[in-house]
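One structure, as structure tokens, below. Some questions next.
Only one protein chain is missing from this complex, and each of the others stays in its spot.
So, subunit A:
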Amino acid sequence: MSARDRILAAIRAARPAPLPPAEAIAAEAAALLDAPESVRPWPVEAVLAAEFVRKASALGTSFDHLPDRAAIPLAVKRYLDTHGLPPALALQPAPALAALDWTDIDTHDAVAPDQTAALGLALWGIAETGSLVIHSGADAPILLSFLPLHHIVVLEERSLLPHLEDYAAAMQGAAQPRNAILITGPSGTTDIEGSYVRGAHGPGFLHVLMIGG
């Protein structure tokens, strides 16, 4: 008997009654998600953007509010200058970013192991936790969000969701990407004597360019 069969047989032997039909199990599982407002932090729908900024700022994320996408290159230049960084940027190979005017910044697709700064797009923001959501894909390399020291992310204000469950609902029926990542603040560690240090392996700086309002 294979390990699989032995494990499943042991599980069935431990259950006094036969397994209910799949629909009954699914109904029970769905009921465990009922009345979500009773088991999560206060509703935040009224002030999504303010709540997102408050949550993410508390974790060390910085913000710049822009009227539209055309303002992105200038905002990136401003950020690089403020931090005394060279005008070079790994750019997520997404058409929406490539279409912008990058005359003042040296942009490239490849992410170097010691990349200083990179710019990418977030699909959603979650106000409850101040999280950005990214998915892997043909125009979305995962390492772009992890190798650089400064991670700059574009987030459309209209893509804000109130709660974690709203992201799960938005994904209902959609194809699950290889990686779906919720990024909540810059990388950090408390592994040495509990002292908090930023930039453990991932980015030490997370900067959000919030578009629209």
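Definition applied: a residue touches a chain if its C-beta (ideal position, glycine included) is under 8 Å from a C-beta of that chain, and two chains touch if they have at least 3 such contacts; residues count from 1.
The working rule: contacts and distances are computed from a predicted model.
K.L.:
For the chain omitted from this view, which of "NitT/TauT family transport system permease protein", "UGSC-like domain-containing protein", "(Fe-S)-binding protein" or "Hydrogenase maturation protein, carbamoyl dehydratase HypE" is its UniProt protein name?
P.N.:
Of the names offered in "NitT/TauT family transport system permease protein", "UGSC-like domain-containing protein", "(Fe-S)-binding protein" or "Hydrogenase maturation protein, carbamoyl dehydratase HypE", the one UniProt assigns to the missing chain is "(Fe-S)-binding protein".
K.L.:
Any idea which of A:Ala49, A:Ala71 or A:Met171 touches the chain not displayed?
P.N.:
A:Met171
K.L.:
I need the residue numbers on subunit A that touch the omitted chain, in ascending order.
P.N.:
So the residues of subunit A touching the missing chain come out as 2-4, 6-8, 10-15, 19-20, 22, 25-26, 28-29, 32-33, 38-41, 55, 59, 93, 113-114, 128-131, 136-143, 145-147, 164-165, 167-169, 171, 176-195, 197, 199-203.
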